[in-house]
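Only one protein chain is missing from this complex, and each of the others stays in its spot.
Then we have chain A:
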Amino acid sequence: MEIVLAIGIGVLAGSGVWLLLRPRTFQVIIGLSLLSYAINLFIVAMGRLKIDAAPILGSHAAADITGLPDPLPQALVLTAIVISFATTALFLVVLIASRGLTGTDHVDGREP
C-alpha cells in the first residue's frame, strides 16, 4: 500500500514538474493540477496510512480515540483542494486573457 501510494505521488509530482517547466500555458496549467493532486495525496499520507479502517467513525470505535483517523490532514487537504481549485480557475482566466491579448499561448506572450 505504501509503495503504491509513494509511486503514485512520485509519478504525479514528476509529471507535474515536467509540465510546469514547459513553455506553453496549457501545459503549465495541467502541470500545476497534477502537482496539486500529488501534494493532496502527500498530505493525506502524512496523516499516516491505515488499511481496513473506517473513514471517520467505526461502529465500535466511538469511545476509542486511537481507532479514529487523524482529522487534521483531511481538513488541510479539503482546504487545499478548495483553494487550489479557485486559484487554478483564476489562473485559467488569466491564461485566456493573455491568449486573447497576445495571440499566442507561449508563457512569455510571444513566440521565441
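Simple rule for what comes next: a residue touches a chain if its C-beta (ideal position, glycine included) is under 8 Å from a C-beta of that chain, and two chains touch if they have at least 3 such contacts; residues count from 1.
Operating definition for what follows: contacts and distances are computed from a predicted model.
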The complex lacks one chain in this depiction; which UniProt name from "Multisubunit potassium/proton antiporter, PhaD subunit", "Sodium-dependent bicarbonate transport family permease", "Fluoride-specific ion channel FluC" or "ABC transporter substrate-binding protein" does that chain carry?
"Multisubunit potassium/proton antiporter, PhaD subunit"
For review purposes, identify every residue of chain A that touches the missing chain, sorted by number.
20, 25, 28, 32, 35-36, 39, 42-43, 46-48, 72-73, 75-76, 79-80, 83-84, 86-88, 90-91, 94-95, 97-98, 101-102, 107-109
